[in-house]
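The other protein chains are all here in position, but one chain of the complex has been omitted.
Take a look at chain A:
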Amino acid sequence: MKLKEVDRTAMQAWSPAQNHPIYLATGTSAQQLDATFSTSASLEVFELDLSDPSLDMKSCATFSSSQRYHKLIWGPHKVDSKGDVSGVLIAGGENGNIILYDPSKIIAGDKEVVIAQNDKHTGPVRALDVNMFQTNLVASGANESEIYIWDLNNFATPMTPGAKTQPPEDTSCIAWNRQVQHILASASPSGRATVWDLRKNEPIIKVSDHSNRMHCSGLAWHPDVATQMVLASEDDRLPVIQMWDLRFATSPLRVLENHARGILAIAWSMADPELLLSCGKDAKILCSNPNTGEVLYELPTNTQWCFDIQWCPRNPAVLSAASFDGRISVYSVMGGSTDGLRQKQVDKLSSSFGNLDPFGTGQPLPPLQIPQQTGQHAVVLPLKKPPKWVRRPVGASFSFGGKLVTFEGVKVPTPQGAEQQQQHHVFISQVVTEKEFLRRSDQLQQVVQSQGFVSYCQEKSDASQTEFEKNVWSFLKVNFEDDSRGKYLELLGYRKEDLGKKVALALNKVDGSNVALKDFDQVTQSDGEESPAAEEQLLGERIKEEKQESDFLPSAGGTFNISVSGDIDGLITQALLTGNFESAVDLCLHDNRMADAIILAIAGGQELLARTQKKYFAKSQSKITRLITAVVMKNWKEIVVSCDLKNWREALAAVLTYAKPDEFPSLCDLLGARLESEGDSILQTQACLCYICAGNVEKLVACWMKAQDGSSPLSLQDLIEKVVILRKAVQLTQTTDTNTVGVLLAEKMSQYANLLAAQGSIAAALAFLPDNTNQPNIVQLRDRLCRAQGEPIPGQQTPKIPYERQQLSKGRPGPVAGHLQMPRAPTQQYYAHVENPPPPGFIMHGNVNPNAAAQLPPSPGHMHSQVPPYPQPQPYQPAQQYSFGTGGPAMYRPPQPSAPPAASAYPNTPYVSSTASYSGHAPLYTAQHPTSSPTSSPVAAFPPPSSSGASFQHGGPGAPPSSSAYALPPGTTGSQNGWNDPPALNRVPKKKKMPENFMPPVPITSPIMNPLGDPQSQMLQPQPPVPGPLSNQASYPQPHLLGSQPLHGLQQPLSQAGVPTAFPKPNIEGAPGAPIGNTMQHVQSLPTEKITKKPIPDEHLILKTTFEDLIQRCLSSATDPQTKRKLDDASKRLEFLYDKLREQTLSPTIISGLHNIARSIETRNYSEGLTIHTHIVSTSNFSETSAFMPVLKVVLTQANKLGV
């Protein structure tokens, strides 16, 4: 097939094989004239650009030469290593001169392109050849039997190969032997060929058939066989190519008689010794196998003769032919079609046929046996025999299971190139490259079989090189030990025993605890009677206790004084005696008697308690308040969500201690997710620990992948070891179905199995491949592994082919017969039973359940919320539960009834305080405290007033299930805020609850997380989180719940998410909540009936409206939540003032002062108001005003600041 053509009547030379790109040099041919009779000559260089489909060749440079050429060759002399254009162009001129050109200079357009020239020859130099072994040696032949050997390094003085042959004759051809470097052959038109040995400096053999008809136009040595050469004859009477073997030089070895007329040129392919090109006066270009004589190829040429033909040394399929019609054509022997692109050239070519008559005979040369071109659809066939360069002799291909299939060509043993009968083998080999990986995988497998997890983890932990790695293994190990949570805590640095000691040290009255315990029992018993007397007794005792401080009276029936003096105690007493709990609480709060306040609030009813708790937390700004808040509210999620990430250990510890088993994993997850998404790189890796605690394999994988590069087999091994162990742990600790495999894990496990398989460990790969999964990639891999094993393992069923078979050309119509979309169809069929495997991190929204969107709870920003709405069992649940990569907090939400419907159901009270749900469950952590059975004596759980305020924490409806205060009464009469929890209890973070006595090692310092600007939500905070549906709801007076629950449910649907609706595991910690709930209903019923507020006297009503109006104005212009919160708080605390106004207990001076303030507010003169305020405070009884005056000051200050 023709590739390129150039309209030149020229000799040609390809750039040497080393050169890239490929160039073709042309030099104007001597002894020929074109129609212009121009005698000008030029040397040109063209680039062979095969990426250009056109027939044109790009001319790189033209050099106008003074003479024309008989021969042009391009030697690789001094070709640089880069293979840039270099070498030497050697031209044989008309006048016996040899010229050396620098082709790179020609291409560069340089004027000085001649390296050297020498005109030692007497006639035209028709023969030139470069020695392949010493590229500086060039042989030349000319008239008069002149043969010179030129050294390009010393061009001035050529050598001769020996004495001139006689009689003198033209030397038409010259060629260096291809195997032996000092052998040279020359041939003349007389038909004789002479072989020279340059070492001997004489001709060693003369080859002639004595026919006198061999006019040698071509001479070529066999590329491979040193003793063989071919001679071509120009004579029409003997248009043959003779193949000679010098070992039998009497007659030709073979004669190729394929041309009808004389042969003008031959070229033997260096790439394939079975390809010999020849062109003749029959206008044919033939490619024959000189070893057999067979014609392999006939190039489609025009009717013109070719006088020069050259193989491209670099591109073995390419040859060039120069024809007398003034054209150089570049062909490929690989066939191909002449498509439309070339039609133009074809037309041009055809039109040029008829006109040209190079010899002026008036007749075009007769076309001889030339296949006519059949128009533009002409197909050019390739060589009959595939050339050597396309016959791949060797190959190595990988296949499944780490197998390598190889075959190698057998070196041809005989020089004849005849293939002998040989064994053609294919080797199937097993490639194992990851020995360490296999060893560790093997070890892991053994561990799984032997169940020796603890020791394995221990070993791993011991062998760990980093602290983190060590931690991970320690955490994993804990999973297999008893009391895993306790051990986790220890790993986090919270050792029960240590803490116990610390607590004991911290408490100065260790002995008192026993007494307190006793007292507690007694008091609660008496309290059980619920008589007003008993209550008063309690109160009284507390008052007395406060007054007398350490003078503790153990007897519940002891006498005490009731002081009614004017100080705060007195006021409290008065308030109590009048049943005004609210005032009493306020007084206590004001006086910083937090414990008293809370105790009183408990008596004052749930609402009051809630408010009081709120106030307490608002007031108490200590660093651990948040923690206490969380403990009281059981709102672990708050801690987890809003703790400073530096305190992740503490948060995790808290969760470990308090969280219920079923919410525990999600909390751990939450913390882990925060660490991952918000933390720095170190914290991100720590998230792994959280996930280990949570038993969340999928997230562990995700987190680990983030932290590790994970691409090498060993780092995958690192991950898989952990994952496998963790999965085993989860299987051990949880009876639920843990076989479901998440997308990410599936991916990693199949990657792991793939790696194992790639190392040939197919059985191991099968063992590690997770069961019970529909993940397509795993199913497919399993199928592949099973079949690769060759024979089914006993007891292991070969799975069905996980593919729906595509039938080929059978009767059954194709899926989308005859349609272009067909490629899609098999895809669908393939995955007919399973969804497409979601790539890692890919969430399949809506794919499974298109209705999902409709069920989404209104929770924008929580992309995971589509999980819970699926009420039906989801086969693809694992794929949807997790989301990675979006950077948002990847919350894990266990399936549960979605929040909105639950909220709407609240008014009907199907849900009751969750505290109740714990009653009746067996103890989990504190079985050693028999007194803690709450159902048997609910009242006993109520904390005695004598136990100081501390126990309020456990009395609230929000008491955490794990709170153990009821199991053992807290300590003593000790310090106001002191905690005396029994050391035996699993209460690690307790020390944080001692704001004054102890500083927590690392305080939780994150900002308040609740939207405190909303007074209502603030009020609701203490409410128990999501109540679960319970059977014993009937025992609850509904109104108490109804007041707030609906709001709660609506406002905080998400915060309830972490709380499960059912509580599967027995838990003593939760139990005390229930009786308290009951108790409180009773206790509360009394005061709520008693307290009926009087109206504020009309003349003072203006105070209330003014102050409230001011607060409202402030609120509307305040922007930051802090201020809003303050104002809200103030608004509430001013109730104290209004109460006092109702009671008319304020002194006239204060009243008038307040009116003055109100007036100054009216005039917006807040600074005046503040002055009046200062005056009132300084002149009045502090205890009388302390409950509200500071608040009023706050309001005034804010108003002044905001300028409302």
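By definition in this document, contacts are C-beta pairs under 8 Å (C-beta built on N, C-alpha and C of every residue); 3 or more make two chains touch, one makes a residue touch a chain; residues count from 1.
Heads up, the rule we're going with is that contacts and distances are computed from a predicted model.
Choosing from "Auxin-responsive protein", "NUDIX family hydrolase-like protein", "Protein SEC13 homolog" or "Electron transfer flavoprotein subunit beta", the protein name stored in UniProt for the chain missing from the display reads "Protein SEC13 homolog".
Per the touch definition above, the residue from A:111, A:247 or A:435 contacting the chain not shown is A:435.
Shown as candidates are A:66, A:166, A:465 or A:1178; the residue that touches the absent chain is A:465. When the whole complex is considered, the residue among A:108, A:682, A:714 or A:1101 that touches the unshown chain is A:714.
One chain is missing from the display, and on chain A it is touched by residues 1, 3, 20-21, 50-53, 83, 314-315, 317-318, 332, 334-337, 339, 341, 379-382, 386, 389-409, 411, 419, 421, 423-436, 465-466, 468-469, 708-709, 711-715, 718, 747, 751, 754-755, 757-758, 784, 787-788, 790-791, 801, 803-809, 813-820, 822-828, 830, 836, 839-847, 850, 885.
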